[in-house]
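The complex appears here without one of its protein chains, the remainder shown in place.
Entry: subunit A
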Amino acid sequence: MEIFIPNKEISGCGLSGVINRKGELIKGEVIIESICCQMDRGNGLGAGYAAYGIYPEFAEHYCLHVMADTKKALKEVEEILAHKCYLVHQEKIPTRPVPGITSPPRFYRYFVKPRYEGDLREICEGTPDEDDYMVRLVMKINRDVPGAYIISSGRNMGAFKGVGFPDQIAEFFRLDEYSAYIWTAHNRFPTNTPGWWGGAHPFTILDWSIVHNGEISSYGTNRRYLEMFGYHCTLLTDTEVVAYLLDLLIRRHGLPIELACMALAPPFWEEIDRMEEPERSVCTAIRAVYGPAMLNGPFAILFAYNGGLVGLNDRVKLRPLVAAKKGDFYYMASEEAAIRAICPDPDEVWCPKAGEPVIVELEPDTIPNQRSYLRGEPFQISSPVCRISLVEEEETEEEEEA
């Protein structure tokens, strides 16, 4: 495996994502076809996929996908895991040899639960929360074990990524053998530094997964902000911050997902000044408090969690993002062609506006442990929403429900 030591990788890429709101499983071929339709958006230096619902037999366990350069590194990871976790199952991630993919690192997966005993106190001090525990564990391994990285750490989901074109990576990880109710995919065109396996998208923490097209010019600010909250960027790519920001804002700070999206791509002050109360003070507080979390620079991102898929553009829409709907299926991609390749006659196709998230959640109680972040605690109703005013959203929702 070749490793380069890039400072920050800057990329222009292709994205595709699909979700079925009823939790119906979608075959791997579908997403592969869609992302491969955008072949020109990558250059063979990275591709990856995230899939939700692929490990139903271990749905209660965190699945750690470990990428290791050497046997020694893998051994170190296993030692840490043996100390810090209950391990229910472990296996090599099945792969196929693929022409053009040379010297890949080793990939293993471990199905674990946190173990709150003995010396693990040191890393889980004061956090009874399992998710926090896992975040710390991932941070610890990524920082402390040279040559080993945890590339995915959610429950009933997994990320598969590497250096190659998307068809090669899919072939390598045998993705045609998986079915998921949410898929995201990425085709990478790194411009400043050669790719490496860990630097491919998606980036994940817990069950958050991010694929990203763009450059996060605010990376320096975002990274240092996250460090204050115990997140350490180890994968040398700007996209990593998005995964950690989502975890911080939505899971740890409990922000409703639309407000978290607003923190990442907020309205301009002149818009906020024109808003009515209470919106204005909410927006002002979000911007003042989460200024360091704002993602600045051109981007289109798709992020997913076990209960939904979200597409988001930067505040001035400097990168493409198209969304479409067909029955219970929702599609988001860099190009409309990538959607039409797998859904020739969608009910609706639209270009989300700058900074307006497209949030698609599963219908309530579709899967076990389903996370829903839309509309805060009392109203967990799933529907695609856009920013603009909250009242309008309400109406959209009613229509959806009807």
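Methods note: a residue touches a chain if its C-beta (ideal position, glycine included) is under 8 Å from a C-beta of that chain, and two chains touch if they have at least 3 such contacts; residues count from 1.
The definition used in the following text is that contacts and distances are computed from a predicted model.
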Next item on the list: Would you kindly match the missing chain to its UniProt protein name, picking from "RND family transporter", "glutamate synthase (NADPH)", "Sulfate adenylyltransferase subunit 2" or "Oligopeptide transport system permease protein"?
Entry: "glutamate synthase (NADPH)"
Check: Looking at the whole complex, which of A:Glu78, A:Glu130, A:Asp167 or A:Glu279 touches the chain that is not displayed?
Finding: A:Glu279
Check: Pick from A:Gly291, A:Gly327 or A:Pro368: which residue touches the chain that isn't shown?
Finding: A:Gly291
Checklist line | Full-complex contact with the absent chain, from A:Glu227, A:Asp347 or A:Asp365 | finding: A:Glu227
Item checked: In subunit A, positions touching the absent partner -> 7-8, 10-12, 191-192, 214-215, 217-221, 224-225, 227-229, 252-256, 259, 268-270, 278-279, 281-282, 284-292, 294, 296-298, 315-316, 318, 375-379, 390-391, 394
